[in-house]
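The structure appears below as structure tokens.
Shown here: the complex without one of its protein chains, the others still in place.
A, B and C label the chains in the order they appear, each numbered from 1.
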Amino acid sequence: MSRRDFVAVIFFAVVAVFLIFGALKMHPFGPVEGQDGFDAEMDDHIINNAQEETGASNTVTSVVFDYRGFDTLGEATVLFTAVAGVILVFRRLKK
Amino acid sequence: MIYNIPFIAVAALILIGLYTVIFKRNLIKIVIGITLIESGVNLFLITLGFRKDSVAPIFTSNPDVSQTMSLPVPQALTLTSIVIGVAVLALMLSFIVYIYRHYKTLDVRKVVGGDDE
Amino acid sequence: MSGMSKIVKTISNIAFPFVMIYGLYIIAHGHLTPGGGFQGGAVVASACAMILVAYGSVWTMGKIKEKRLSILESVGAISFIVLAFLGIFIITEGVFFKNFLANTNLMFGTTVAFQSTAANINTAGVIPLMNFAVGLKVIAGLFAIVLVMAYATSKIKEGKTK
Partner (left out) sequence: MNDIISFISAHLPAFVVAVPLLGAFLTPLVSRIGDKSRNIFAIIITGLTSIFALLLANDVFTNGIRTYVFGGDYATGQTMVRILFEIDAMNAFMLIIAAILPFAAIVYSWGFMKEQTGLDKYYTLILLMTAGMLGMMMTGDMFNFFVFLEITSIASAALIAFWTNKGNAVAAAFKYIVISSIGALFVLFAIALYYGQYNALNMAVIADSIPVEMGFVDKIALVLLLAALAMKAAIAPMHMWLADAYGRAPSSVTVVLIGTTLASLYAGFRVIFTIHGNQLEQALNSWTIFGYEFSISLANMVGILLVALAVLSIFIGVFMALKQVDLKKMIAYTAVAEIGYMLLAVGAAIAVMGGDLEATAGYTALKGGIFHILNDALDIGLLFLVAGAVYYTAKQTSINKLGGLARNMKYTTVFFLIGLFAVSGLPPMNGFASKLMIYESTFQINPILSIVAILCSILLLAVFVKVFYSVFLGPKLPKFATAKEVPISMLIAMGIIACIIIFIGLFPDIVLQNVVTPAANALNDASSYIAAITGGI
């Protein structure tokens, strides 16, 4: 086992311990409002106001395109970037 | 404890991915590892959005609209993250195609180690 | 990559319009049902990818160049960002990404009451328009990625390098 592998194993073990402890320390899956220190203030605001503010019945879409529309622009840009990158990589090198 | 099983699954998925990235030498396997980590993170995001006895946050012809709804923001975030993952995957695979064309190998030691000029 | 057998070509010819319509439906109803521009665009792009697999990348590249797709994608992206910019310019006191059509009783401007379950496509302001823009972008973008990669790898198999 080389030195690099040894470092890698240690790194991996540390990450593993942290992640599993983190998983155990998280609030329980499927929490109930008001319990376990769980309070979905932001999401409740969206659920209660999305229809009146944006007119979309699909709350997720209203988040994607209205409340967090700027993220969606970024996301579309990421795809645009990837297309440009792939075409750039596979371009012809000679004119 | 039993309520944390989805989070443990997330941890397991991320760890498998990380293991693949760190210890495997094949470029394609490294990419698979990254997508595994990404699925782990996406799964984590989507599990955060669930609350007990909730339905999808969509006001369609659902008879009982007053039911608890799951959180919409994590779903939107997951959507964004999935698209970003696709973009990264496409770019990584095209790099691999080029690397294979140039070095005629997929072994990471021969590609990154060799400093040709 | 050369094309596949005649059976595959025929079946994909038949399936193509259905998948396409389904994808367009998902895009158009993004603000009412699960789905939206990205998901529907991915469905349509997979229909295009099916044609690509059936007929081979060289044939498809002869029919549609990646440059065209790249321009189509640009058009989608530009219409998306222009819709966002209109939020600044059209209404007073507007901001970037303002939903300037919602609740105005204009196009897509029907008001929706809280917890109403009546699905109405004429709602949600700029969201459907943005869905279409993103849908166009995703169709062109994903298809361009798949097409370019398939074409490039087919060249490798044939032993040619560009």
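Throughout what follows, a contact is a pair of C-beta atoms (placed from the backbone, for glycine too) under 8 Å apart; a residue touches a chain by one contact, two chains touch by 3 or more.
Small disclaimer: the values here were computed from a predicted structure and weren't measured.
One chain is not depicted; across the entire complex it touches A, B, C.
Considering the full assembly, C:77 is the residue among C:26, C:43 or C:77 that touches the omitted chain.
In the full complex, the hidden chain is touched by chain C at residues 70-71, 74-75, 77-78, 81, 84-85, 87-88, 93, 95-99.
Panel shows chain B; residues 14, 21, 27, 30, 34, 37-38, 41, 44-45, 48, 71, 73-74, 77, 80-81, 84, 87-88, 91-92, 95-96, 98-99, 102-103, 111-112, 115-117 of it touch the chain omitted from the view.
Remark: the residues of chain A touching the chain excluded from display are 18-19, 21-22, 25-27, 38-43, 45-46, 53, 66-71, 73-75, 77-78, 80-82, 84-89, 91-95.
Methods note: only the chains that are shown with their structure count from here on.
Centre-to-centre spacing of chain B and chain C amounts to 23 Å, using the average Cα coordinate of each chain. For chain C, residues touching at least two other chains, in rising order: 32-34, 36, 38, 115-117, 119, 142, 145, 148-149, 152. Residue positions 58-60, 79, 83, 86, 90, 94 of chain B are each in touch with at least two other chains. Against chain A, in their complex, chain B makes its touches with residues 1, 3-8, 10-11, 14-15, 18-19, 22-23, 47, 49-52, 54, 57-60, 68-69, 71-73, 75-77, 79-80, 83-84, 86-88, 90-91, 94-95, 98.
Residues 5, 8, 11-12, 15-16, 19-20, 22-24, 26, 28-33, 38, 40, 42-43, 46-47, 50-51, 57-60, 62-64, 68, 71-72, 74-75, 78-79, 81-82, 85-86, 89-90 of chain A touch chain B in their complex.
Across the complex, chain C meets chain A through its residues 30-34, 36, 38, 66, 70, 73-74, 76-77, 80-81, 84, 96-97, 99, 102-103, 108-117, 119, 123-127, 130-131, 134, 137-138, 141-142, 144-145, 148-149, 151-152, 162.
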